[in-house]
Each structure stands twice: as structure tokens, then as C-alpha cells.
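What follows is a short report on a single structure.
A single protein chain has been omitted from the complex, and every remaining protein chain is retained in its original position.
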Amino acid sequence: MPENQGPYLIRGARPLGGDPVDLLLEDGRIAAIDPDPAATEGAEVIDAEGLIALPGLVDLHTHLREPGREDAETVASGSRAAAMGGYTAVHAMANTDPVADTAGVVEQVWRLGREAGYCDVHPVGAVTVGLAGRQLSEIGAMADSAAGVRVFSDDGICVSDALLMRRALEYVKAFDGVIAQHAQEPRLTEGAQMNEGCVSDRLGLPGWPAVAEEAIIARDCLLAQHVGSRLHVCHVSTQGSVDIIRWAKERGCDVTAEVTPHHLLLTDDLVESYDPVYKVNPPLRTAEDVQALRAGLADGTIDIVATDHAPHPAEAKETEWSTAAMGMIGLETALGVVHKTMVETGLLTWEQVADRMSAAPARIGRLDGHGRELAVGEPANIVLYDPAAPVDVDGAAMVGKSGNTPFRGMSLPGRIVATFLRGTATVLEGKIK
Amino acid sequence: MRHLLSTGDLDRDEATLILDTATELAQVGDRSVKKLPTLRGRTVVNLFYEDSTRTRTSFELAAKRLSADVINFSAKGSSVSKGESLKDTALTLQAMGADGVVIRHSASGAAHRLANWVDGSVLNAGDGTHEHPTQALLDAFTMRARLGRLEGLRVAVVGDILHSRVARSNVLLLTTLGAHVTLVAPPTLLPVSVHTWPCEVSYDLDRVLPETDVVMMLRVQAERMRDSFFPSVREYSRNYGLDGERLGRMPAEAIVMHPGPMVRGMEISAEVADSPRCTVTEQVANGVSLRMAVLYLLLGGS
Partner (left out) sequence: MHARKPTRDDDGIVAPEGTRAVLDGNEINRALTRIAHEVLERTKGGQEVTLLGIPSRGVPLARRLARRIERVEDLSVPTGSLDITMYRDDLRLAPARALGRTEIPAGGLDDRVVVLVDDVLFSGRTVRAALDALGDLGRPRAVQLAVLVDRGHRELPIRADYVGKNLPTSLRESVTVQLDEIDGHDAVLLGPSRTSPSTTLASGTRPGSLQRPETTEGDA
């Protein structure tokens, strides 16, 4: 657990990329902006000249693997990785072993997060018992538990039964919850290995058609609107999905959507190497899809960036493609990838980055203490980012337990210098505390 | 050339060199001593994760005719069936000093992966629904031997293109060698992006046959019917099966090829399978020469 609790005087940081200010963090809050020198006595000074200050990032989609696959990641190691990536809150997906489908499991995860102390770990509850898609899990009990679950998802598996999905959407209205759907029509993707298209046809890998994602999104948007509930669409990956969500929002559906950093940058031709580090669900798509996703994130059709951080041990990836596990890690590289794909391209300002990676995900997850303005009196959840310090991504150098990053060997334009969770430094000088 | 993973990696000169080399090596089968000393002291491992007596035997005979030591490593009765990973198996072969590994695997890309893990040459003997380069090469060899050329040859490949590694390798290789390929199948058995492939596509076998020099029939497994790729064997065979009557509509010199094993009564009638215009047994014989050529070119040099 990080122990250096300040106070800190951050000198010359640029909030949301704006004009430099000094920030005094004390007692877990932003105590002052450009404080009186007398007030800063005894504070540890952090030279933040040239650094961008953003509210602590919030990930709505993280796999921490604990309980069950502690060889790949634990709540502790995953929350350290999160802090290293500038996150102060993450949502831990329910597909653990046992599945997070009871109050007992979500409270265990929540408690492990508190004990680790690197970021707030908010468990996601399973929609159906054992993610089996047959019977609703005890959603209400998870909502009422100490973990206060608001986001429910069978992520990894689609709630494909339309009636069950309708019931889930309706049921969570009672406590303002949201169903985060993994949109994947199961019959259309039986045995699917990668995006269906020119590359899959050439490589002889069973294809994963875009329509398998889009059809479920369309259905769910209509269902959510019909029952007047909130729907969140996980890891949107196709141009068609963006179009459908845009259409649904226009007609008043309460839908939000996320895109992963890897879908903003990588394309399916990487699969030509047959290296399973590029195997992920949903699969990497085409360059046209990547452009549409960026545009969707820029215009707000896609509300947030979520990492879908999915750690796997080396042996799960050092195999032939079809037996390899799906998923990529992403917490430690997310901000750099968004910088590269969205900011350097002029599609988003830093202020909008703060919205897509902090404020909006906190809002969707109903987290009161995160995603707030950098203003006096607010919780001191802050990340300092150096936008002019390129890093070469190296899986072996990750703070998390697993090294399955698809960005390895690539250069990202900046790095996290410091992360503060309620005034406590979890990362300082680019190093985890 | 260090590995043979895909026919797409071969340029025209390289592909022609393989065929020319195979032409020379074909004579070895007619000699009193059917053996060359070329690969003496070299070790070739046949790593077969799928049963394929035909292909394994062909590679084994080819390697032995070149005096290589051959080790057959099949998935059954070895550590592979006990859950050893492909990578660990590769490292084991590496430690044994394998100069070449011939791999047959049900996973597309398995040969590519293996090539990352071993120092020796990797020969793809069929990976999933991806490629089967030596089959395409022996097919091209057989066409050239029978018809004297490949340039401008009109080749129709008929059947389950979607799941066929033979079709993929043939489209790439034959196009490189100047032949014109037409894929014929019901739309369900064609890849969605087939229009981007360097070939023609038709759903109508009867229209294609009169303008075809070589028709290559692919095996159609009955399980495809259960997965709704076509309604019934009868309907498939009526529309896409090759019988004597259809053969009669082809040019007089045209030949019928099949990579085997044939499903008589599905894609090919017994009458056609047994006709002298059907090259199935020639393809098998040519397979040995062709694989000798590939083994020599990959393992014979420095």
C-alpha cells in the first residue's frame, strides 16, 4: 500500500492542457490552486513544468483475474498497473473463477482493492449466474453489498437471449444500474478467430463478422429504449456499430459506449504474423473501422475509452493462434495510445480526453468521487502526464503481472509521471510507489 | 528460401525452380538405386498432429530417397497427446537437432508459429484451413507434366473453397505461374472476400467446364451439410459433382484432378474417378518427386 500522503505542492502543471498552475494537495483533497506561499510550507514539491494534469482516469472495463487466475493478474498487481497508467478507479469484470455473481465475491474483490490501495476497485457483477446466460444472478444483492455494484456485465460472453437481456435491463432500473453488454451474436461467431474479411480469408482463420456485433447492439438499443433503461456497449469495434449507436442516441435511447485503445490503433492485418498477442475479443478490425471509431469517440457517439485490460500468462499466448487466449493488457499504455491516436491527430483536446477517460466513465459507473473537476475542495485524484517523453513499449517492463501488450516495440508519445489517489501518490517520478 | 510456409511466398522463379528440380528428381524413381546421397546426415522430423498417412508417407519417402534420417513424430502416443504445447515440442525437436520439420496441424498458422521457435527449416504440410503448399506445387507439376505448360492454363477449382487449404495454396501458386483460376462453389462455401482474390468466381459449374483445361475437385465433407452449407448431398452433387456427362463437356485434352481423399458420389462419380483423364494416382507419384525437390532446396544447401 502506498504511504506517502503528502501534502504535495505540484508546481507548474497544466490542468487539462491549459495554463500552468500550482496545485496543493492536502488531506486527500485539492486544498488550493496557486496557493499562498505560506500555506505550502512542509509540502513535498513536485516540479510539474510541462506536464499535463488530468483528473485520475477511470476504467470501466478491467480484468483483474482474481479470484481464480492469480497467475495472470491479481487485484493488487492489476491495481498497481492501473495506477501506473494514471487510473484512480477501475471496474473489475465479473468473469473470474468463481464468477462475480454473488455479493460474497464482489465484496471480496472490493476488499482486496481497498487493501491494495492503488486505486478504487469497483467490481462489476455478472448479469447471469455463472455467466451461463440462463438465469439472472443476484443483481440486487450485489447492488446492496458493501461493493455497491452499479455495473453488470457477462463480459466475455454476450447476453444473447433477448428476453433475458430485456429482464436484466429492466431489473437494474431499481437502483440506477447499467447493463454493459458484450455484443457478440454467438451463432455467427462459432469458432471465430479474427475479424472476417480479406485477412481472415487469406489466413484461413474462421471469421468474426462485424454484423455479429452490430446486430446485438441494434437489438439492445431498441430493447433499452423500449423498457426505458440504461445500456452500455462494451468495446465497440466496427464502423457499423458506431453508426447504429449514433442512430440510437439520436432517437433518444439512453445508451453509452466504449472503445478500447487497441481498437483505436491496431488493425487486423497484424494477424498475418499469427502471433496471438493480437488475438482479442472483439477482434482487431480494418483501417476503416479504426477511422470510424476515432471519429465516433471525437464526436461523442462513443462516450469513453475503456481498456479491456486482459492479462494472460505467457503460455496462453505462446501457442498456435487457435488455442491462444483472447485479450490484451492495456492499463499502462491507454493514455499514451489515446494521446497518439486522438490528441496528436487533432481529434480530441486534453479537456475532452479528461471527459472520455475520467468524467464520463465515472458517470456511467455512478462513481461520485472520481472524474471530477480539478477544483479546490475536490478529491485529489490526479494524474500528471508528460506529453513530450516518448516511451518504447516493452511487455517485460510492465508493472502488471502479464506482458501481453500488442503495442510492444511501438513508441508512444508520452508517459505518466505521477498519479495521486485522494492525495496519496501511487506513482511518482514515473515509478510505482 | 528457408521455410516453405505459403505458396504466396514463392515468386515465379522460385516456384519454377521447384518444379524443374522435381522434374529432374522424378527420374530417381525409375532407377535401379532409388536413392541419392544428398541429405546424408541430415534429420527430417515429420510432426503430424493430424492423421494423414498419405502426406506423411510421401514426405517420408521423399526424405529417405535423399538419404535423410527421418523421425515420425505423431500426435498420438507421444507427449503431444499429454498436453505438451507446440512450443515445447518444437524446443524438443530443436534439441534433437532436426534440420527440417514437416508439420501437419489442424490450426491455421501452426507452421508459421513453429518457424519462430526452431532453427531448422519448416515445411508446411497443411495447416488448418490455411495452406498446403506442397500439394499445390505437386498439382502444378502434374498439370505441367500432362499439358506441357502452366502459362494461360484455365483451371477450375470446385468444391469447399472456404475450408480448403489446397484451394488457397493453388490460387496463389497458379496465379504466380500464369494460369487463370476460377473457383466454383455454392456461395456458402466461398470466403466472403473471395472477390478480392486474384481469380474468377462462378456458381455455375456447367458454364465453366467447357472453357476449362483442368478441373480440380475438392473433397466435400458431409458434416458441412449438417452445418447448413448446402441442403443435401444429392443437391450438392447434382449442382457441383463431376460425373461422366459433365466430363464429356470439357475440352478433349482436359484433365481431372483431386487432392484426395475422394468422396465418390459426392463431388466426383466413380466413372470420372477411374477415368484415364483423372490424375489422382499421378498426383500421388508426383508428390514424392516434388517433396524431394522441396527438401533438397531447403535442406541441401548451406
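Order of writing sets the labels: A and B. Residues in every chain begin at 1.
As a convention for this text, a contact is a pair of C-beta atoms (placed from the backbone, for glycine too) under 8 Å apart; a residue touches a chain by one contact, two chains touch by 3 or more.
These numbers were taken from a predicted model, which means no experiment stands behind them.
*Asks:* Identify the visible chains that the left-out chain touches across the whole complex.
*Replies:* The omitted chain makes contact with B across the full complex.
*Asks:* Among B:Thr21, B:Thr89, B:Thr134 or B:Thr182, which one is in touch with the chain left out?
*Replies:* B:Thr21
*Asks:* Quick one: say which of B:Ile71, B:Ala145, B:Val192 or B:Leu297 touches the chain that got left out.
*Replies:* From the options B:Ile71, B:Ala145, B:Val192 or B:Leu297, the contact with the absent chain belongs to B:Leu297.
*Asks:* Give the residue, chosen from B:Arg12, B:Lys35 or B:Arg234, that touches the chain omitted from the document.
*Replies:* Of all options in B:Arg12, B:Lys35 or B:Arg234, contact with the hidden chain holds for B:Lys35.
*Asks:* Spell out, residue by residue, where the missing chain touches chain B.
*Replies:* Those residues of chain B that touch the unshown chain are 1, 13-14, 17, 20-21, 24-25, 27, 31-33, 35-38, 66, 296-302.
The rule we apply is simple: only the chains that are shown with their structure count from here on.
*Asks:* Could you list, by residue number, the parts of chain B that touch chain A in their complex?
*Replies:* 85-87, 105-110, 112-113, 127-131, 165, 168, 191-194, 196-197
*Asks:* Given the complex with chain B, which residues does chain A contribute to the contact?
*Replies:* The touching residues are 193, 196-198, 200-207, 209, 273-275, 315, 318-323.
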